[in-house]
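Could you have a look at this structure, given as structure tokens, before my questions?
Excluded from the complex is one protein chain; the other protein chains are retained at their positions.
After this line comes chain A, so read on.
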């Protein structure tokens, strides 16, 4: 009866930002990104992509609580980069990877439907 609406799991409430950025006050080039209404799907690919960046010293994500629909991505970079730069780069790379994936997949489907 007092169950929260199901859509609360994936609709960002009004007045809340999808991504908020908080710089670490003690460590240079370290920051946390709080992403609202996302889970392991995005958290894990972001983290793994960040690990491929040689300027990233640390990248991790956590889902603080299963009923709080947000993730926190923490990035620590070397001085020639910044967490924000690394974050943007990771998203761009993933986006390009998915574009590539879509093209090759559609080519394969076409090839396959022609062959059989």
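Following the convention adopted for this analysis, contacts are C-beta pairs under 8 Å (C-beta built on N, C-alpha and C of every residue); 3 or more make two chains touch, one makes a residue touch a chain; residues count from 1.
Just so we're on the same page, contacts and distances are computed from a predicted model.
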Query raised in the report: Which one, "Arp2/3 complex 41 kDa subunit", "Cytochrome b", "DNA-directed RNA polymerase II subunit RPB3" or "Eukaryotic translation initiation factor 3 subunit L", is the UniProt name for the chain you do not see?
Result: "DNA-directed RNA polymerase II subunit RPB3"
Report summary line: Those residues of chain A that touch the unshown chain are 6-7, 9-11, 17-21, 23, 28-29, 33, 35, 38, 40-42, 44-49, 52-53, 55, 79, 81-82, 84-102, 104-106, 108-109, 111-113, 116
